[in-house]
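As you look at this complex, bear in mind that one protein chain is not there, while each of the others sits in place.
By written order: A, B and C. Residues from 1 in each chain.
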Amino acid sequence: MPKLPILGDTSSISENGLAGFDHNFLTGKIEDLVKWSRTRSMWPATFGLACCALEMMATGAAHYDLSRWGMEVFRASPRQADLMIVAGRVSQKMAPVLRQVYDQMMEPKWVISMGVCASSGGMFNNYALVQGVDQIVPVDVYAPGCPPGPETLMHAILQLHEKVENGEITRRRQEMGAGAGIMVEQRDGQTASKVIIGKRE
Amino acid sequence: MSDEETTEGVEEIDDPNDEEIPSTVSHGQNVLHPTRENLLEVIENLRNEGFAVCIDVTAVDYLENPKRDLPITVKPERFEVVINLLSHTKRERIRLRVQVPEDEPTLPTLFDMYPGSEALEREVHDLFGIHFEGHPDMTRILMPEDWEGYPLRKDYAVGEIPVQFKEAPGS
Amino acid sequence: MFAGLDPLFIGDAGTIEILLIVIMKVVVAFALLLVSVMLYIWWMRKFIGAMQNRVGPSRAGPFGILQTLADGIKLFFKEDLIPNQSDKLVFKIAPFFSIVPALLVFTVVPVAGDFSSSGDGTVTWFGNKTFVQLADPHVGILFVLAMSSIAVYGIMLAGWSSGSKYPLLGSVRASAQMVSYEAALGLALVAVLMKTGTLSTHDIALSQNGGITDWGLVITGFIPFIIFFIATTAELNSPPFDLVEAEQELVGGFHTEYSSIRFALFFMAEFMNVITMSAVMVTLFFGGPGGYYPSLGPAWLWGLFWFVGKVFIFASIFVWMRGTLPRPRYDQLMDFGWKILIPLALGWVLLLATLDVFKDRGNDGGLSQFLVLIISVTTLTLLAGLLMKSIQLGKQRRELDGEEVFG
Partner (left out) sequence: MSQETERSRPEDEEVETAERVYRRGEDSAILRLSESQVQSYNPEDDRRMVINMGPQHPSTHGVLRLSLEMEGETVLRSKPIIGYLHTGMEKTGEQLSFLQGPTNVTRMDYSSPLFSELAFSLATEKLLDIEIPERATWIRMLMCELNRMSSHLLFQATNGMDIGAVGAMIYGWREREEVLRLFEKITGLRMNHNYIRPGGVAADLPDGWRDDTLQILDNLPDRLDDFDSLFTGQPIWHERLQGVGVINATECLALGITGPLLRSTGYAWDLRKDIPYLRYEEVDFDVLVGSYGDCFDRFAIRLNEIRESMRIVRQILEKMPEGDYRIQDKKVTPPPRSRIDESMEALIHHFKIFTEGFKVPAGEVYVAVESPRGELGCYMVSDGGPKPYRMHIRGPSFTNLQVLPHMLQDCLVADAVAVISTVDPIMGEVDR
């Protein structure tokens, strides 16, 4: 590809797609626009699991009103959703489903782990629950609480907005190694589990 | 069927039962201790007496607690299936505790009398590994199908993982 | 030479001017429609928010007015996906089947012009007299019907080509629902056409410029408008008749598998259709741009004002229904369409025709004149009675069936 005066070296675009863009005046402004649009219109998937789902819905309701950020469009189809709010405890049986739904979502996608059960298993440290959803999907923001009140969830969402505004628009999330990077080997209940900290395989 | 007939029927069937089946009273509720063999018969009688609803079927694993209060005639086994019946007409509950041995954890199903016990029995099967003979769909209900072991048994570990207090990666 | 291509142009006009005017109209109509869709979606979300004691979008731009823009940009930059199991070509084409008709319908709607009681609905630009509408074919209304039928294909093909079960159900629902309501829509239209005696949208709007008593709403006797309104709602898949999407039942209906810009096209087409069909409704029943014209400023501007105002009210009514009404079941929807709307529309057309004949013969004043009226009205009443009875019977039969099922 020829070298264009404004875009800079574009030879890597053919190889890497948009991710190959150098950052310059033009692309920089487009980036700002895209980031702005992503923070203003982040459609969550309806992924309610347990107690937290009620608080998630309460956040969307009249008193707290997620629609201010254009987020009242809860999409039932994962294809159209940008944000997965894992609201509640994830059981071993649900884990594959959760991963499947995450895979069905289109890039760019973000995950908020809402509540302690989703973040770390919470008080249910037992055979049935996945001890932290970050073992399955990369998590961007962890919202603490059991369940987190609507204010906490809103705070988490605003944190995510900030993250999106400061991040890059083109890189795929998985390659960036998001999530806390804690892996726990799945247990059968009989033996002690092995905990791996660090890079996901 | 009028009221009087029902009450008469109850008394007739009740009397022989009290002799045969060891019964106790626990915190204001009647508890019967039938054996596996006469369970269905007892329940059939109870049902005719007006215990029309099977409220609950659950089990207890007495692996670590063999000394529990049971009538002398009842031989304690590892498992105990607890069946709660409710009579709307008498506004009364009755509980049945059936001893189920470890080496042969089977029990006849209540499905034919109380179809509502279907899910409850499946749950007991899933979590305790007690097989209900004659149940139409004796599969796991709560755990994934390929799960090994029966979680609520006492020899099944809780599956705790130690709490991590470590540095986050990359920092 | 261009005058030959476009029958709109009245009087002599230079080639360049005509070219300019046509291009200008196309660009303005296109941009106007897109901007109004953008604003409409924003207004919808704000209005629903207000109905539900919420604020509604408020962060994107002042009062959140750029909300739709943000949605659009986001969707544009989202990853696109064509499912493996899908029929790839059809899957790609389907959204365009949906959005192009939505855009095209707007070409025949008279948007502005001097529609006062003395006006003839034209404006003079560059010394040319022309209509403020992109085209005025003689078959204008049929064009609207044709386009709204083509839009069905978009939805049907989208659902079918997705290669997935929920969208398939959605597309089956879509085709049945739209075909049924198309009939009611057309029959309700006939009443207007009969009264105005023309198919051209401009002439229809112009024939209503005498004030409220001349509006299609009044001269056709309200019923066709009600039928048209309900049928339009169903045709648009607007709630409460949004069975095609029915988020609670079919997840997303026909567009479940769509993401990114393709989904945005469906999204846009849906709301564009609401606007264009509101505009059609205004043209047919509410006098188009007609209204009170003070002698202040150019007259066509007042026409635009009235037109936009009326369309806005209709579009808001659609939002209102969206926020309030529960969704009927699929079979109930079909029952309603076939057993109530279509017979009603048909009967009403017959009644109107009878009255017209009665009026035409008004001069002879003889007995035969009243005879026609009485016989027709009695026949219609009888037919209506029979119909109601049959509906009732059908319902009873279903209840009996139900008993067998539920015991």
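Observations on the model:
The rule is simple: a residue touches a chain if its C-beta (ideal position, glycine included) is under 8 Å from a C-beta of that chain, and two chains touch if they have at least 3 such contacts.
It should be emphasised that the depicted structure is a prediction, and the values quoted were computed from it without experimental measurement.
Although one chain is omitted from the display, it touches the following shown chains in the full assembly: A, B, C. Here the missing chain is touched by one residue of A:34, A:49 or A:85, and it is A:49.
Residue B:69 is the one among B:37, B:69 or B:103 that touches the chain not shown. Remark: the omitted chain is touched by one listed residue; of B:71, B:101 or B:115 this is B:115. For chain B, the residues touching the chain absent from view are 1, 6, 26-27, 29, 50, 52-56, 58, 60-61, 64-65, 68-69, 82, 84, 86, 88-89, 91, 93, 95, 111-120, 123, 127, 136-137, 139-145, 151-152, 158-159.
The missing chain lies against chain C, touching residues 48, 51-54, 165-166, 169, 172-173, 239-240, 242-243, 246-251, 322-332, 399, 402, 405-407.
By the touch definition given at the top, chain A reaches the unshown chain through residues 45-51, 53-55, 57-58, 61-63, 74, 76, 78, 88-89, 91-94, 97, 101, 123-129, 146-147, 149.
FYI, only the chains that are shown with their structure count from here on.
Between the Cα centres of chain A and chain C there is a gap of 40 Å.
Rounded to whole angstrom, the centroid-to-centroid distance between chain B and chain C, based on C-alpha atoms, equals 63 Å. Shown for chain C are the residues that touch two or more other chains, of which there are none. Within chain B, not a single residue touches two or more of the remaining chains. Listing the residues of chain A that touch chain B in their complex gives 92-93, 121, 125-128, 131, 180-182, 184, 187-190, 192-193, 195, 197-199. The touching residues of chain A, when paired with chain C in their complex, are 33-34, 36-38, 40-42, 61-62, 65, 67-70, 72, 75-77, 79-80, 82, 106-108, 169.
Residues 142-144, 147-149, 151, 156-164, 166, 168-170 of chain B touch chain A in their complex.
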